[in-house]
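All protein chains but one are shown at their positions in the complex.
We call the chains A, B and C, going by the order they appear; numbering starts again at 1 in every chain.
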Amino acid sequence: MTLLEVTDLSVDLPLPRGAVRVVDGATFRLDAGESLGVVGESGSGKTMTALALMGLAPEGARIGGSIRFEGRELVSSSEEAMRALRGDRMAMIFQEPMTALNPLHRVGVQVAEPLVLHRGLSRSAAFGEAVRLLERVRLADPERAAHAYPFALSGGERQRAMIAMAIGCGPRLVIADEPTTALDVTVQARILALIDGLRVETGMAVILVSHDLAVVAGNCDRVLVLYGGLVMESGPVEVVLRAPKNPYTRALLEARPEPGAPRGARLKTIPGAPPRHRDVGAGCPFAARCELTVDVCRTARPPSVAFGAGHVSRCWRAAEVGEAP
Amino acid sequence: MALYLLQRLAVFVATLVIASAIVFAVMEILPGDAAETLLGPTATPEAVAALGHKLGLDLPLYVRYGRWIAGLARGDFGVSYAYGSPIAPLIGASLAISLPLAAMAMALSAAMALAAGVYAAGRRGRAGDAVVIGLTQVGLAVPNFWLAILMVIVFAVWLRLVPAGGFPGWADPARAFGALILPAVALGVVQAAILTRVTRSALIEALDEDYMRTARAKGVSRRAALWRHALPNALAPVLTIMGLQFANLIAGAIVVENVFVLPGLGRLMLQSISNRDTLVVEDCVMLIAILVIGLNFVVDVACAAIDPRLRSRSA
Amino acid sequence: MSGFARGGFSLWLGATLAAALLMIAALSFVWTPYPPAAIDIPHKLAQPSLAHWFGTDSLGRDVASQLIAGARVSILVGVVAVGIGLVFGVALGLVAAFRKGVVEDSIMKACDFVFAFPALLSAIMLTSTFGPGVVNAIVAIGAANVPIIAKLTRATANSVLAREYALAARAAGRGPLAIAADHVLPNILPALIVQATIQFAIAILAEAALSYLGLGAQPPQPSWGRMLSDAQNVLYNAPRLAIYPGAAIALSVLGLNLLGDGLRDALDPRLRARS
Partner (left out) sequence: MSDAPLLEVVDLVKAYRLPRPRPFAPHPLRAALAGVSFSVFAGRSFGIVGESGSGKSTLARIALALDSPDSGLVRLEGRSLFDLSRGELRAMRAHMQLIFQDPYGSLDPRMRVEAIVAEPLAALGRASRAERRARVAESLEAVGLRASDAAKYPHEFSGGQRQRVAIARALITRPKLVVADEPVSALDVSVQAQALNLMSDLEREAGVTFLLISHDLAVVAHLCETTAGMFRGKIVEIGPTAALFAAPAHPYARELVDATPRLDRAPRSAPPTKPAPPPASAAGCPYAPRCAWAAPRCLKEAPALTEVAGQGRRAACWFPLV
């Protein structure tokens, strides 16, 4: 059952030197209970895509295209209608659990806030519910955590509190924007396992935004690879990682050091650096760094080429991209 | 929290002790002989010595400091050299004007600053914000005593609505209050300009924090997020600046009292300076120091009540 | 974009007003329409005219000449007081930033403490000890500037020292003095310039208040604050006399504040990195 259907989504940000398109023609869908990984480097537009879905793009941003969530069009929805959805039907988990929590309110009060807003619970009833939610995210001492202020918790504990806050009203979609980037790897593994466990348990869909393909590899059903505001490739995780049909995805896979490779083995490098938004011209954003680039790559946006099973690559030479090593 | 209070209290008392020592040192050690100054250059050495003895000036410094402090603690401020009367009632009478004036100015500026600061922060970069910023620039540039004089010109000289100055006494509270309104506005407007800028920038900083995005992601409305999440976070810096500005407010009150011929602490100090009545000046300065340091102590405690991080951080 | 344009406007207007103030003060050394202190009782309280652009005061002194010459005291007090604040404040702030622990704590506690004695209060104390005069005013205002500059210096220097390039300099074997000269000072200079401009404006205000109270500049030295105090005696006869000097103070302060704001926008490295 389709939960979310995004068609030709674009986000234009007003910058001093004129508007800049940071997300360009993103098209994807998500079924209930499914998990989607959104992978990209800095400036790829991954966070802006996530914020646009929540209706939280920065003031002045222009959103184009269509976002249908549970059959309702969100792009044209009023702020009131979006507010009713946010925190209730769809929720978000942010990267920095330290700054994403208000330092002056007790953790329990913050976890309880969506319940007060959307379920009409009294503050005390919501606080009691918050303690149960904190227990569900496996905080060691939920009662203590609920009464604590954010600064008194560790990074991992704070992120668990954020997750508790997100799942409070039983959302159908949770968007996690780099939820573990600020955490240690061991904590990262536990947090990702927790999110995935909750997904299976509640049937909610998860969008996991990350800069690391490997994080997505172990935790998602499908993946979107973003570069310079464009969805370069999308499809089932195991297909995209084993047989990428986009040169960017392929290059990323080859550039990544893997434990187990011989010491000092040369990594395949991608020349240059990711483009800044205003540098992306009319062509493919990866054209300047790609080894398959031909003239048309620099002048026209690449077409979407489908390879079956929902595997799509935006590349002029998609058919010629070889298997990953 | 109790521990925090105790620590702040200890710092507060220590600060007062140091302040009193400095005030005493500047006022008592540096000048020549107060008795000589009072009697003028024609006085005989015997007369100077006699007066000096009467005033206790021949005692060792530490004894005089001790007596002064002990007196202050008991509310005994000593005897004025010039009037020969106890100082406490003099100060009491002037405080009855200066304290209400300062309080009115403070309340006025806080109210104006909160309203204008919230308004401007909510419209960052738009016309309303620019107008508020422009007005605060003007408010910062206008000297409070000039504003006071301008108000006298408008309301007393041209419109003849109020008398140009003087104080009718608290026997008639309404008239007394009326006499303080213009001075309070003159004082409060300049303070409001400073506080508005602080409120605006503290709020803008809070609005940019990640937790505001979290609040919006929960479905909290923009307005509710501002009042419930941003404002408490902006309050601590605003309170701190208010505490620091209090000393300047008192200083401004001294000048503005002069414009309106209000017999407050400022007039008392200026008169005592021209009378060479050192002990009165010393008492007044110390009293102001106590007020300022005391208010900042209260601000510290208030900030700790708002922010749990401050409470937990014991030195 | 509009924010940037406004910053540009602030800078432009502020620089113009501040330059005008400086030029008028410089001019006063070589030329004023009349000797500023020349008393001319027969022509007292004259209306503005071609002969006396802003009229004359209760003693017949030319107001325009007094205004021009009054800029001198304002600038003198501003420059010296801010200079005192910068010299001692930067030194104390740097010592605090480089020597952590007890030294830093005591310097900062002392700074907090001085805030309890605003310039006016210190000036009153000094005056009742040494008698009124410009020197007392300068010392009092300068002393009040020291903790403000010291706190700013320490805070900005600490943020520079916390950056990795400061640690890299240490790792490269550079000593504290070299780091202070090559890394800390250039990086805190913009903040210091901005603050010094604003303290300059505050010093002008403080001097005016002190002179108004009779604790600052003494006659026959012309001063805007004294002019206001003189004007107050004839408020019912010639309210205009209270307008000019106040406007001169307000315009000077406005100019310096705008200059400070404009410089902040122009020098802020974060804005610059973005553009």
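Here, contacts are C-beta pairs under 8 Å (C-beta built on N, C-alpha and C of every residue); 3 or more make two chains touch, one makes a residue touch a chain.
Keep in mind that this is a model prediction, so the values were computed, not measured.
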Sole residue of A:Arg29, A:Arg190 or A:Arg301 that reaches the chain not shown, by the stated touch rule
A:Arg190
Per the touch definition above, residue among A:Ala19, A:Ala81, A:Val200 or A:Ala255 touching the missing chain
A:Ala255
Using the touch definition from the top, which of C:Val30, C:Leu50, C:Val102 or C:Ala172 touches the missing chain?
C:Ala172
Sole contact to the chain not displayed, among C:Gly8, C:Pro35, C:Gly131 or C:Pro186:
C:Pro186
Give me the subunit A residues in contact with the hidden chain, please.
41-42, 138, 140-141, 155, 184-190, 192-193, 211-215, 217-219, 241, 251-253, 255-271, 273-274, 289
Name, in rising order, the residues on subunit C that touch the hidden chain in the full complex.
163-165, 167-174, 178, 182-183, 186-187, 269, 272-273
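Here, only the chains that are shown with their structure count from here on.
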If chain centres are mean C-alpha positions, then the most distant from subunit C is chain A
Separation of mean Cα positions, subunit C and subunit B [Å, integer]:
21
Of all residues in subunit A, the ones touching two or more other chains
none
Per the touch rule, the subunit A residues reaching subunit B in their complex are 54, 56, 79, 83-88, 91-92, 94, 96, 99-105, 110, 113-114, 117-118, 149, 151-152, 162, 165
In their shared complex, subunit C is touched by residues of subunit B numbered 15, 18-19, 23, 26-27, 30-31, 125, 130, 137-138, 140-143, 145-146, 149-150, 152-153, 157-158, 164, 244, 247-248, 250-252, 254-255, 258-259, 269-270, 272-273, 276, 278, 281, 285, 288-289, 292-293, 296
Seen from subunit C, its contact residues with subunit B in the complex are 2-3, 6, 113, 115-121, 124-130, 201, 205, 208-209, 212-215, 228, 231-232, 235-236, 239, 242-243, 245-246, 249-251, 253-254, 257-258, 261
